[in-house]
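Excluded from the complex is one protein chain; the other protein chains are retained at their positions.
Naming follows writing order (A and B), and every chain is counted from residue 1.
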């Protein structure tokens, strides 16, 4: 059972070769005894399974920050400890109620999706199934680890500056961040609203397309949701004939570990052998992406997290006799260090006298980065880069240096700022650890990205089973 | 020699819009329901929820803008205004900041600076000492009102007295009421007024330091509050002190003004564009729908009644502020071949009988019959006095005035023979008066008119009585 991809399992259930309840129970037990601290909640039994629906009851793991009615949705934070929402996120509802997937568990994450290692969870760090002394990346580290460690056939996470693609790269699986607006954000506990986007974690590109196809769609509950202009297709490409790949010097040279860069260059050669043209190019403002991102995201988060005040839900520090003490003590005790750091940074960036210098400028840089990509699409079908500058790092090795941690997002942040889709596929190993290959395309080019990713996936021939075998 | 000061006043008015649902969620608006029974995940600010703008609130905003002569922004956006307070479920209020829905405009002699849309805060109810935390005071939050759509109207500082401010606010209220965008009830809080007040030496142009006077919840308090603040500022300046820019509260009971936020730090709202909402770009269809929904407004109606119907200003004003009566008046005037002045008089008479709040269209008196009554008077078929009696009966029975006048014997005596006999009878019964009149005191003749009118039950035409008296007395 463990070898089956989600699509294979769904097909087998539908054809009667696999029992949906048995399959669910198999994963439920694996999830319940997960050794990587990937889960914050696991279902006790299978809910009603409808095998006639597209996902035929195939279990799915959901990042903790998706609201699920009556089920803990804590966003990795103490301030939402055991918080059980009265409603379910649109994207989760689409996967379960509509597509017929079965909710298996909620996965661990960096608190409010702020982090690149899943060490910032109030519920302990998640470990990398490839090497338990290392991080799985973040912030959706739990959702990555459950697929890599095969405690779930697939999962969903969110990506704000790389939180799907980077952990997918560090755990040897496929992670897709769709175009901003492709999937409803309703019910996703917000980190940075203008950047947050849900997406699938899967073992292979075909599963990625299948999971994505059920999540996308405009939602009347989210003004910024558009869906995709055409349905997501199951990809079929075998080659890259006529595909023009642009390699931006700014994101694929300096600052990238040698082993990661070598794997990247090897795959460029593979791509050529599949018929692609590969050319070096420039995204001149991409190096400023990180600075813009670390202004915009904290600014939005400082506002998004103002609602955690101990009044309506969640944690309240007891004993305070004045309102201001109740607020400050609740938030001091309820938030972890990284969340506080970003709230401080964002509050500062928006405060009187600094808006123009910080937030205002960052929004302009965002315009320039979008323009860089638009210029690139005149010459290229896709921009390709390594997903993360290095392989999974040791637990605790970067927690003392926020800036070093932020640099992990170097290659993924520009796409987030531009709102464009990008996928990370496993690109072999460096030092025995997985590395990722990122393919980014214009807004709404998901189908074409998935086709290119499939062709490369076949050529790379990555064996993900090492992590769970 | 003390300086004479001139007040400079601008108003900021918050109007609760009369939509069915809240600004950003589908909860119905609350009118005194039990606390927290009109909430949902969105207006409680639960994690993961998103706002979605109410189309009707936008339409009302555009209607207000058009009615007040504003320019409707081709593209306006929402911002977040960040501050912590328990009545704010998200820790920020969604409002419009530097690109509001409506800019510029005018109502009467006051220019409108801007109109923007936002959401209302919830209610905080003080509940006294809490049992759980010894000795401390507690409040309870009721989120029913949280998220109610608001339009904020900001005027230019064009007002020069508290009385003018009150009168203009009344014009604004009536305009908004007739637009149908709000209940505009100050006591219930659907219309809330803050005033920016400063003073300057008369004849100078530079603006003085202004203070903001918060939430005066009646027209009287608006006037009293502004007057109290003008007096306070004048006293300060006269004693050589200066006015501090601050937010103030007027206590109508004591008449005192106190500083509202002295203990709090300066506010830093950290405005930034609301990423969860997309811009409002009014389409031609949205503009046309808003335009079509605007009725004639008081200022226009008053001007039209004066120019087209030629009725006196105060009557025109009355009918403009009470458009139901105005519309009724127009029907009567049309039925009466546009003898509008007479129509106005008799509609006013009817309003006295039915009460200003009544709907005359639903009364027994149809416009054609009221016009017929006016015509009877104009044709001198009934006297004005008799006509009032006829009108009483019309209100009661709905009968035609001709029939009532006939049946009640209230028509003017056309047979001067009968009247002549009555005149002769009264003359013969009052020899002393006749003496005086014949002795040269013409005024004394008035003493004979009363008895004649009594005798004829008011049906006699005054002119005809005078003529007959002179004739028979030979004066």
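Following the convention adopted for this analysis, a residue touches a chain if its C-beta (ideal position, glycine included) is under 8 Å from a C-beta of that chain, and two chains touch if they have at least 3 such contacts.
Definition applied: contacts and distances are computed from a predicted model.
For the chain that does not appear here, its UniProt entry gives the protein name "Aspartyl/glutamyl-tRNA(Asn/Gln) amidotransferase subunit C", which is one of "Electron transfer flavoprotein alpha subunit", "VC_2705 family sodium/solute symporter", "ABC-2 type transport system permease protein" or "Aspartyl/glutamyl-tRNA(Asn/Gln) amidotransferase subunit C".
For the chain left out of this panel, the touching residue among B:213, B:257 or B:280 is B:280.
Within the complete assembly, A:310 is the residue of A:76, A:175 or A:310 that touches the hidden chain. Here the missing chain is touched by one residue of A:88, A:139, A:302 or A:408, and it is A:302. Residue A:292 is the one among A:210, A:274 or A:292 that touches the chain not shown.
Seen from subunit A, the chain kept out of the figure touches residues 83-84, 86, 180-181, 194, 220, 223-224, 226, 285, 288, 290-292, 294-295, 302, 306, 309-316, 320-329, 331-332, 335, 340-341, 343-345, 347-348, 351, 357-358, 360-368, 370, 402-403, 406, 417-419, 443. Take subunit B: the residues that touch the chain left off the picture are 19-21, 25-28, 34-41, 44, 52-58, 75, 77, 84-86, 124-127, 130, 132-133, 136-143, 265, 268, 270, 272-273, 275, 278-281, 283, 286.
Methods note: only the chains that are shown with their structure count from here on.
Per-chain CA centroids place subunit A at a distance of 57 Å from subunit B.
Chain contact summary for the complex, subunit B toward subunit A: residues 41, 44-53, 80, 82, 84, 86, 89-92, 133, 135-136, 141, 268, 270-272, 275-278.
Subunit A contributes residues 65-67, 73, 75, 80, 83, 85-87, 89, 185-190, 192-194, 220-224, 299-300, 302-303, 305-307, 309, 311-313, 319, 321-323, 327, 347, 350-352, 355, 359 to its touches with subunit B in the complex.
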